[in-house]
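One structure coming up, written as structure tokens, with questions to follow.
Only one protein chain is missing from this complex, and each of the others stays in its spot.
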Amino acid sequence: MLSLLKEEKVFKDPVHKYIYVQDQIIWDLINTKEFQRLRRIRQLGTCFLTFHGAEHSRFSHSLGVYEVTRKIISQFERNQYEDWPREEKLLSLCAALLHDVGHGPFSHSIERTFEMNHEEWSCRIVLGDTEINRVLRRVSPDFPNHVAGVIAKTYGREIVVSLVSSQLDADRMDYLLRDAYYTGVNYGTFDLERILRVLRPYRGHIVVKESGMHAVEDYLMSRYQMYWQVYFHPVTRSAEIILNKIFARAKKLHEDGYGFRFMMQPLFNLFENQLRLQDYLLLDEALMQTVMRQWTLEDDGILADLCRRFLDRDLFQYVTLDSAQTQGIELLRQHMQSIGVDPAYYLEIDFPSDLSYDVYRPGEHDEKLPILLLDQNHQLTEISRKSEIVRSISGIQMGSYHLYFPAELVRDSGAPIPPDILKQSGRNN
Amino acid sequence: MLSLLKEEKVFKDPVHKYIYVQDQIIWDLINTKEFQRLRRIRQLGTCFLTFHGAEHSRFSHSLGVYEVTRKIISQFERNQYEDWPREEKLLSLCAALLHDVGHGPFSHSIERTFEMNHEEWSCRIVLGDTEINRVLRRVSPDFPNHVAGVIAKTYGREIVVSLVSSQLDADRMDYLLRDAYYTGVNYGTFDLERILRVLRPYRGHIVVKESGMHAVEDYLMSRYQMYWQVYFHPVTRSAEIILNKIFARAKKLHEDGYGFRFMMQPLFNLFENQLRLQDYLLLDEALMQTVMRQWTLEDDGILADLCRRFLDRDLFQYVTLDSAQTQGIELLRQHMQSIGVDPAYYLEIDFPSDLSYDVYRPGEHDEKLPILLLDQNHQLTEISRKSEIVRSISGIQMGSYHLYFPAELVRDSGAPIPPDILKQSGRNN
Amino acid sequence: MLSLLKEEKVFKDPVHKYIYVQDQIIWDLINTKEFQRLRRIRQLGTCFLTFHGAEHSRFSHSLGVYEVTRKIISQFERNQYEDWPREEKLLSLCAALLHDVGHGPFSHSIERTFEMNHEEWSCRIVLGDTEINRVLRRVSPDFPNHVAGVIAKTYGREIVVSLVSSQLDADRMDYLLRDAYYTGVNYGTFDLERILRVLRPYRGHIVVKESGMHAVEDYLMSRYQMYWQVYFHPVTRSAEIILNKIFARAKKLHEDGYGFRFMMQPLFNLFENQLRLQDYLLLDEALMQTVMRQWTLEDDGILADLCRRFLDRDLFQYVTLDSAQTQGIELLRQHMQSIGVDPAYYLEIDFPSDLSYDVYRPGEHDEKLPILLLDQNHQLTEISRKSEIVRSISGIQMGSYHLYFPAELVRDSGAPIPPDILKQSGRNN
Partner (left out) sequence: MLSLLKEEKVFKDPVHKYIYVQDQIIWDLINTKEFQRLRRIRQLGTCFLTFHGAEHSRFSHSLGVYEVTRKIISQFERNQYEDWPREEKLLSLCAALLHDVGHGPFSHSIERTFEMNHEEWSCRIVLGDTEINRVLRRVSPDFPNHVAGVIAKTYGREIVVSLVSSQLDADRMDYLLRDAYYTGVNYGTFDLERILRVLRPYRGHIVVKESGMHAVEDYLMSRYQMYWQVYFHPVTRSAEIILNKIFARAKKLHEDGYGFRFMMQPLFNLFENQLRLQDYLLLDEALMQTVMRQWTLEDDGILADLCRRFLDRDLFQYVTLDSAQTQGIELLRQHMQSIGVDPAYYLEIDFPSDLSYDVYRPGEHDEKLPILLLDQNHQLTEISRKSEIVRSISGIQMGSYHLYFPAELVRDSGAPIPPDILKQSGRNN
């Protein structure tokens, strides 16, 4: 039943040059409607409003994770490493391809407001009544469970899980390179080919040959730079905050029995907390943007204004805060209320460390699998014990508080306002 | 009233590294809602279904055309060429930025079905009641007219028009590089910096210093390759054909008084041939995809199926045709009818030369301004008279007939079918 | 005796990222003194005087040819093509690595003046009393003969010869990419990975799958551009001409019994036409440059001046000639004689087609193996019969006559000189 394609298929890819598909199952998974749906969900959410090139989709990234995984396994097979369980190849490839299939539009905001989790949705798609499930079951009745297990990190063999989900996994390796490519920054570039060469399967782990330590340092520095330069860029955060406010406002209106002029079924079910799998699969960025565009015509001024701001990129401005400015913020809050701008929807204090920055911190619990170096005496050592540079990156506590609000509204009102804050605000990078 | 920004602003761009904005007017144009709308329209239409990386928007490209124009003018100013009319700088930059602002979603299909033209819409946006118009009028009451004139190629000074619209214009130079970058092919790369160095303003034209002939040859070869490898790729054409059929079917249903379960106002007005500027500005790919998704639930089986095919990338397959196969096609057509598949919506013969491939053909009328070489004796010569390679590219008649149809349906029916055609059909590259 | 290395070795390479060595024999060949000698011979001869980045050696290129060959064979093996004779792998790799090992310093000039041929020297090195020969004989006593046979294109199996030496061979594929990389021009870039994917062993030939035709067109265009933009650049030619004159003058002086103040044994034996293998291996660019530096102190003014010109890059200037200028040249020649500048050493007419430009011309005899396309019906067709672009490149007769001479000397003399010629001369690009 399982079979290789008669002839290898390729996808042209700007990051890996080509993505090679040899298995019929992989080819068929890519052609399912659930996987094709990823074309309508951007990889970097609101980041394209800061870096206009970052318009690439989760479809591209998912193919990339598959390809990096394929390359790692191919190296393991070529070198005939005994610690690599060859029978896990197809499972690894499928899990790599599908690990993000549960992402929805603007995942961070929606997951936060409605307490959902894209990993759970990935598993539901793999296990539910979907084209993907039907393709996977052709391998064996249990196969969808195995794939879901790898995605949920509960699968019995750590080595398979760690390919897709660890401190040095195919997911991260692809997204750093891809996001760097599409944004145009070059912080994210590192020597993928060298890292692939120094990975080794070893007693149930994937480890790094010690001579590759500097290449891993370089990869971790890229990650550090990408987080602070790209992923946490304040303009991206500003757009994210507006999205959060839009969802919060709409949810509140729904709870209050507000009659929306425009509503679509999947969104209604989301509000009702009754989102079914088939609803979820209809939620994509096209739908969300269309809804937001219609909502600019709603009677509720806040919802209408926030949607307009998002679509027309009329974002909140931001100021960087010292800790001492609590009083200034309170004054600003009062002032906004006095001019009729509701701070609950128009003012936000944001601190990046609230976010899921996965800095490499080996000691912490609930942590992804750490990076282990394998030396010539076959000893394993966690990398930060050997690398001062990794140690110092791990220890860095960065990020500042930022205050986001529509400064132009405050400026245009004639009322007295806290001068320290306003003078610093600027629209953009 | 006109002023430079206090400090130069930049956009990080993968193709040009940075895009530099020095004028307040340019900055304000970029921030209008009409310009931001371009973020929701892909540069390459359906091409992302062939090259998954090609998800970039007309927003990115428009910034790029602006930047190439800025670089050309900057070179002219730095070298103090007398034939460059310095007072036309801002006009040139605005026209470069805005020349594509009238593009709608999947322009080719919509323009074809509904007999519209994006250049006209660009002019209507520039001249109508828009934020863009208000920004432009700050320069002078006439300024929007001038910008529209450059876009419509009616502006009195050819040199300004040719910056944005000629055989070697900023538009093409950006899109070849950008499309190559995002698709990942390297056919489109040429030495932009060298071409910029050899451009000269000369007696109302923009011409090329003769020593740059080889660089221009290389640019024309890139163009040739991009057309045949990327823009006319049969898989892209297949998606385009399905789009054409969707619009044709929906228009037909509307004319027949069909009651759509789901309809949105701008689209309704389009069908009624009463599209107003404000409607047009709401038409973006998000809306079109949302509508198509809803239409997969329509009672009309053909419309529902075609929409599903487009969104799930279940495209028609294709075969390359010899001229001699007319009979085979007729048999196929009859067979499709006999199994209940309407050839009017499921069968299409396509020949690329029907398309607007702008091969460089200097002699033809209705042609963009040709490329002129300026030699040391100040003589101008059209390039194909000096370059054999350009002459040979110009003369090439390429492209084959392709037949597109859902081969799997025909295969699955048990009826006898023309063997010559079916055996060649394949889903994909 | 033959064995794989315990662990794959790599060389970091800017063009191919890494060069992989798996065989002990290859590793040992690279470490022979004859192969290491290639580090002292530049790949592009005098081209670095035009493109300062082109300082790379034949050592780098030879590794590159090896790597491209390894990649082609690896693809053949991975796809288990039956027409590839697996037992020829090591022979192919050794021949690829060693095919240029017989190159001397400034090969073109020396070979021309002293009627030698680097291919013959490659064979002599492979077959003679050398470290390379000793390594090869470890494979089998006949093995050096086989390697020499492939280099000399007399080996019985065309498929092995064509890997290293055909119209689409590993040699060309590496040098186009490498020379483009080091000079910094981007004409030479083509999609190597795609070409590798479409190569097929087929009935004793290496052919190209028809769907790869456009990739081959792109490769041939790169070759065309590199020849005219880089390899035949008039400044490079000017340096080459001075070298020719230096060797001609030194040979003449030697024949006339001139007593050189400085001479080195290998060079003396070259002049005596008694160059032994051990002499030849001592001839490298270091020696030649050192000799030329010393010769700037010779009594013979012509030799001293020419050597100084070469080392200090005080090259002859050039003018492009119309055919009608025969009379002007004769006047110039007489004038040079009248001011004491010997035209035999200071005046040269040069026409690129005298050079070994290997334009792709399938029909000519004494030609490298042509490029064959393999279609779906297993028919082979020579590419120019299917590709108009290849046909047009093949037919192009380019190149102009250039006249090289020290224009400043003529200018500085007060005598009347042909105005047509002088006014055009310029030092440089």
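Per-chain numbering from 1; labels A, B and C assigned in written order.
As a working rule, a contact is a pair of C-beta atoms (placed from the backbone, for glycine too) under 8 Å apart; a residue touches a chain by one contact, two chains touch by 3 or more.
Keep in mind that this is a model prediction, so the values were computed, not measured.
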item: Contact residue for the chain not shown (choose from C:282, C:304, C:344 or C:409); value: C:282
item: Selected residue (touches chain absent from view) among C:84, C:121, C:143 or C:181; value: C:181
item: Contact residue for the chain not shown (choose from A:24, A:145, A:225 or A:413); value: A:225
item: Contact footprint on chain A, counting only the chain that is left out; value: 185-187, 189-191, 214, 217-218, 221, 224-225, 228-229, 376, 388-389, 391-393, 395-398, 424
item: Absent-chain interface as seen on chain C, which is shown; value: 9-15, 17, 31-33, 36, 39-40, 48, 51-53, 55-57, 59-60, 63, 181-185, 264, 282, 284-287, 289-290, 293, 308, 311-314, 428-429
item: Interface with the undisplayed chain - residues on chain B; value: 8, 10, 17-18, 79, 193-194, 197
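As a working rule, only the chains that are shown with their structure count from here on.
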item: Chain-level touch network, classified as line, ring, star, complete or other; value: complete
item: Cα superposition of chain A on its sequence copy chain C - rotation in ° rounded to nearest 5; value: 180
item: Between chain C and chain A, distance of the C-alpha-averaged centres to the nearest whole Å; value: 51
item: Set of chain A residues in contact with two or more other chains; value: 10, 17
